[in-house]
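The complex is shown incomplete by one protein chain, all other protein chains being positioned as in the whole.
Note that the chains are named A, B and C in the order they appear, and that numbering of residues resets to 1 at the start of each chain.
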Amino acid sequence: MANTTSTRGYSADKNQLQARLRRIEGQVRGIERMVEDDRYCIDVLTQISAIQAALDKVALGLLDGHARHCMHEGAAEGRAEEMATEMMAAVGRLMKRG
Amino acid sequence: MANTTSTRGYSADKNQLQARLRRIEGQVRGIERMVEDDRYCIDVLTQISAIQAALDKVALGLLDGHARHCMHEGAAEGRAEEMATEMMAAVGRLMKRG
Amino acid sequence: MANTTSTRGYSADKNQLQARLRRIEGQVRGIERMVEDDRYCIDVLTQISAIQAALDKVALGLLDGHARHCMHEGAAEGRAEEMATEMMAAVGRLMKRG
Partner (left out) sequence: MANTTSTRGYSADKNQLQARLRRIEGQVRGIERMVEDDRYCIDVLTQISAIQAALDKVALGLLDGHARHCMHEGAAEGRAEEMATEMMAAVGRLMKRG
């Protein structure tokens, strides 16, 4: 699809994005331990909701960078339509969650 | 809240649940690598949607076990109302994602 | 499926539930007028989000009544499993929105 060396919409915030993803990875491991320890179902569900909210924030940040930077570059290359279609498909998947 | 030694609604499927969580943890690490490699934003978003769908499945499985087992036990202990309230709060958080 | 004369989980709050639904119907008509008047897309989207939040509240209220009353009656009739399955399917549809 796209090559992997160009500048991405998230380049400016790459460190922050990576820190968020590592935190989410830690939250998932936390849930694995909760299940290992037979913790109460409702408490596990609360943690899952927290992870979903954190993933939504990451997704919105990526979309924002995409709308500001990639679509701008895409428009300059005459690919505005294609990129709008692509972004809307991504928003649709996020709204339906997969 | 609840002690950690009693039987949980997910006890029967604990191995399967843990396998799913480990897979989700791997998917989050996969996204970290995608960001590290400056992969295209839209491809990262597609992976985030996949993780959210996987977390939703885990959540539904936990809720199902809770409705079938914990609420049954809770009813026997006269805590049906309390547990219904608790479960509805969890469903509300899942619908609003945190 | 179920006959239409028995008591429902929402019976106690039927008036409140109907009032909420009429308000939602009015909100949908409001959006029709906004489109008729060529109002700004983002303002229309804000109203759609408000309707979805209102529908989620109605859905949670119905689920709550179901968990408290119908499932209780269902358990007394030996249909606890069937009703839990049915409720989880409804929660899954609400989480995925249809």
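Remarks
Please note the rule applied: contacts are C-beta pairs under 8 Å (C-beta built on N, C-alpha and C of every residue); 3 or more make two chains touch, one makes a residue touch a chain.
Just so it is clear, the structure is predicted and the values come from calculations on it, not from any experiment.
Contacts to the hidden chain, counted on chain A, fall at residues 56, 59-60, 63-64, 67-68, 71-72, 75, 80-81, 84, 87-88, 91-92, 94-96. Touching residues on chain C toward the chain that is not drawn are 1-2, 4-11, 14, 17-18, 21-22, 24-25, 28-29, 31-32, 35-46, 48-56, 58-59, 62-63, 65-66, 70, 86-87, 90, 93-94, 96-98.
Taking the complete complex into account, residues 95-97 of chain B touch the chain not shown.
Basically, only the chains that are shown with their structure count from here on.
The distance from the centre of chain B to the centre of chain C, each centre being the mean of the chain's C-alpha atoms, comes to 23 Å. Averaged Cα coordinates give chain A a centre that lies 29 Å from the centre of chain C. Shown for chain B are the residues that touch two or more other chains, namely 56, 59, 63, 87, 94, 96.
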